[in-house]
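For this view, one protein chain was removed and the others were kept in their places.
Chains here go by letter, A, B and C, matching the order in which they are written, and residues are numbered from 1 within each.
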Amino acid sequence: MLEKSSVQMKFGEAVRDGLDVALQLDPHLICYGLGIDDPKRIFGTTAGLAEKYGNDRVFDVPTSEAAMTGIAVGAALRGVRSVTVHQRLDFFFLAMDQLINNAAKWHFMFGGQRSVPIVIRLILGRGWGQGPTHSQSVHSWFAHIPGLKVVMPTNAADAKGLLLSAIFDPNPVLFLEHRWLHEAVSNVPSGDHRVPIGRARVVSEGGDVTIVAMSFLVPEAIRASALLARHGVACHIIDLRTIRPLDWDTVSAGIVKTGRLLALDSGLPICSVASEIVAFASERHFHSLRAAPRRLTMPDHPEPTSFALTRNLHPSAESIADTVCEMLDLPHRFAADPKAGPHDVPGPWFKGPF
Amino acid sequence: MLEKSSVQMKFGEAVRDGLDVALQLDPHLICYGLGIDDPKRIFGTTAGLAEKYGNDRVFDVPTSEAAMTGIAVGAALRGVRSVTVHQRLDFFFLAMDQLINNAAKWHFMFGGQRSVPIVIRLILGRGWGQGPTHSQSVHSWFAHIPGLKVVMPTNAADAKGLLLSAIFDPNPVLFLEHRWLHEAVSNVPSGDHRVPIGRARVVSEGGDVTIVAMSFLVPEAIRASALLARHGVACHIIDLRTIRPLDWDTVSAGIVKTGRLLALDSGLPICSVASEIVAFASERHFHSLRAAPRRLTMPDHPEPTSFALTRNLHPSAESIADTVCEMLDLPHRFAADPKAGPHDVPGPWFKGPF
Amino acid sequence: MNTSLPNDPSLRLVRDLLRVRMVEEAIAREYPKGEMRCPVHLSVGQEAVAVGTGAALERSDLAVSTHRAHAHYLAKGGNLKRLLAELFGKEAGCARGRGGSMHLIDLDVGFEGSTAIVGSTLPVGVGLALGSKVRGDSAVTCVFLGDGAAEEGVFYESANFAAVRKLPVLFVCENNSYSVYSPLGVRQPPGRRLYEVVRSIGLTSALHDGNDVFAVAATVKTAVAGIRHGGPPVFLEFSTYRHLEHCGPFADDTLGYRPEPDVAAWKARDPIIQAQDKVRDHPEFSDETIGRWRSEIAAEIDEAFAFARATPWPEQSTRAEYVYA
Partner (left out) sequence: MNTSLPNDPSLRLVRDLLRVRMVEEAIAREYPKGEMRCPVHLSVGQEAVAVGTGAALERSDLAVSTHRAHAHYLAKGGNLKRLLAELFGKEAGCARGRGGSMHLIDLDVGFEGSTAIVGSTLPVGVGLALGSKVRGDSAVTCVFLGDGAAEEGVFYESANFAAVRKLPVLFVCENNSYSVYSPLGVRQPPGRRLYEVVRSIGLTSALHDGNDVFAVAATVKTAVAGIRHGGPPVFLEFSTYRHLEHCGPFADDTLGYRPEPDVAAWKARDPIIQAQDKVRDHPEFSDETIGRWRSEIAAEIDEAFAFARATPWPEQSTRAEYVYA
């Protein structure tokens, strides 16, 4: 394989880079969404694209989430791929009919004659007063639905690589990007860099416990494993990257290897991806499990707005580490000693409000 | 407790009876939905109600699922309860925003000041060419969402009792009724009969395997247990009745009792209620499990339309019995010998097309 | 087959109308046998909108439709055998048996799909038109809808976007005054005209008689030409009436949900009778012509039914296919 050049960039920049590459590769690709060419450029992820590719290919739209989703389906049938963007996943509940009844089923229900290559970017909010209707992630809903693909990148290189794979995939792909990851920096290969959909990434290879995570919980799991390493615990961390189709081989190998499973989920607990992974583990690897598998997710209620109520709302490195210690019958606890700084922002770069 | 009189009636008639009782009890209750007062009366479930209570309380509406759901929310805020009905759950994807962002969250996000007592009846289709967009059940989606309650009755008495509880519950309740159960007859108590939401029913008390089921799969599980009984296998069958909040105590007792769990699900497999139950079992009752827990669900694809393709699509008594035999290492298999008659109708009463 | 397709466009319209009617009637006749195991929504009484529109569209134009799509599919040039095979759930069906009557497709003639969720193809059609614009092709997309579909918010959103981006899309609305059994009056304000709402949204729009196939063809032809030459999107509302029940093969007027005088008046205005009356004096038309067409079409239909019955089922082993491309 040829060495490609690579550049350090932020997750948000990598999304922009991926869009830029795709717009070059496919002269018919269109990108649209509320505010795509406004001064904020979807948190910078679409900067310069309208200027470079023109208003016929990169354009702002009415506040009509349902129709704009069906319109993407129609354009795809005509051979025009699209990347639609919603500044919050929460707005996309308006488009469920078009997603489920049309996008996800078109290829199946017409016997494979037309596929629907569309990408829908959904940005996941959290903290800083986003509250009940600007902080939801229903990746578990999407994972439930055959015909959809669902990716949740955790770093800049994967963001670009999965986005490009998603754009050129012949199926509808939901691309869920966590607002708190937009500034995460990593080395990103230049040009047409693709990361295959449906393949998880083994982040670290420890032998004591297998932690399966997605999205913002991957960096938290990595931080947890650093805490745990000080106490001699070695974590096998899997970054799912794709939620559907899920890379069961990599998950299986992780389960079999350590016999201990902690499934993290950045969403709600019931009928979640974490539930699915634990169910899979006990159904398929019952005899490999050395202890009860565990889940760590958001609590089973909406995210409140108040600063006081969002503390310890989401799984964190500390609560992950604590759970692992419980599983291993170790006495250490970390939650009393959380990360410094306000808990409701990803870092000092985040100035709010969105 | 006073003995109440009871009458044999069909599931569909019991729904109608429940609505009738509720409309009498609460003079402000309204019922609406497409076709509610048309000649077919929602498969008979609203027969005579428009005449009895008038067009201001029982009325037909435009084909506007989203608004009609938000309108129910608003009416509820004004103290007017409602029972809305959709002839297929599939149509209700249009209303997800109002369901998730408003109905499910109103009480929480306004700090408990107003609740949203609404009931949404969703009829589940299956077979006879219903195909990909007239046969879906996303009860697992609903179970994912805090703030919602979800009931799935399996017999006439529960249909009436759960409907009345749902109507007088202060929260939004989804009432999922399977089209194939509409003719199921049982003894139904007269008058204001209520079955508590959130309580499962132990259908039979066997000691070999615990089968957890909902909706149309409960009668299938019962039929399976009859097949298995011939081979000396005794099933502990739990009819969930409510999907959210789920009756974990009853499920736990069943798991602990037999150490063998088969979770059935009338919907899709991934991130399903069956996943949740298996995950729960292995997380909480790891040491009680004597064998790997199992799931039996629809396959992970949409329901096709063709008669030829719907055969063996859903779990049946035979496939349930076969799975139990596998779990118990018994040689018997039943799938080769299915029930007589066309597989795509619930019984000879079903004349199609819906 | 030894068919006699008239060269004269008017006669062709009359014959096409007859053919769609005879297909629908044949489906109605055969349906009770229980071999076509899927819901069917027949267009008997409403065929003129489909046939007139189909005649005014080019083969390279596109169409999407609704649950009531047989007539649209046929009028756009869709394959009859594959239509019937689809109703029979066969592998040779136009959607390989996966879709049934409510999911028709024939890509050879630009029939991009019909679906069963009311309103769900409205934005899809607008998206096809957007696709055409992006690719710079000259196709016009025709979006069929009913009066009920116009109550879905997505209709308004779709029309608005079509107007904002001036897309090459034509909405053809068959207003048969009913959504299932529900009359317009419980669904839309009294006296309101849909085409006026759509005009206020920013589309060119008009109301016409949907039972006059010649008027439909002429109106649509003008509209399509305007759109193709860069004009704004168009919405055409056609008044028409359904003769049979909403879903299924039978008449249901004994149920009394439609006023008897209306039913009688509309049946007197049957598009087939009207169309034949109009060409009565045409030199190439006579009772004999009709008779010949009838027997040709009957033979074609027989053959198609025979095909649909004989052609094999999809294999069970392929059931999970096509979930992903």
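What we mean here is this: a contact is a pair of C-beta atoms (placed from the backbone, for glycine too) under 8 Å apart; a residue touches a chain by one contact, two chains touch by 3 or more.
Just so it is clear, the structure is predicted and the values come from calculations on it, not from any experiment.
Note on the chain not shown: across the whole complex it touches A, B, C. Set against the missing chain, the residues C:Y31, C:Y73, C:F111 or C:Y156 yield one that touches it, C:Y156.
Shown as candidates are A:T45, A:S64, A:S115 or A:S215; the residue that touches the absent chain is A:S64. From the options C:R199, C:R228 or C:K278, the residue with contact to the chain not on display is C:R199.
Interface note for the absent chain: among B:G111, B:G232, B:P331 or B:P348, the touching residue is B:G111.
Touch with the hidden chain on the side of chain B covers residues 28, 30, 56-57, 61-62, 64, 66-80, 97-98, 101-102, 106-115, 117, 146-147, 149, 170-171. Taking the whole complex into account, chain C touches the unshown chain at residues 151-157, 160, 163-164, 186-189, 192, 196-197, 199-202. In the full complex, chain A touches the hidden chain at residues 34-35, 38-40, 59-67, 90-91, 93-94, 128-134, 299-302, 304-309, 311-313, 344, 352-354.
The rule is simple: only the chains that are shown with their structure count from here on.
Comparing the CA-atom centres of all chains against that of chain A, the greatest distance is found for C. Ranked by how close its mean Cα position lies to the mean of all protein Cα atoms, the top chain is B.
One inter-chain figure worth recording: chain A and chain C are separated by 42 Å, centre to centre, where each centre is the mean of the chain's CA atoms.
Here the spacing of chain B and chain C, counted between their Cα centres, is 36 Å. Annotation for chain C: residues touching 2 or more other chains are 93, 95, 97-99, 103, 115, 117, 153-154, 323.
Across the assembly, chain A contributes 66, 97, 101, 108-109, 146-147 as residues in contact with two or more other chains.
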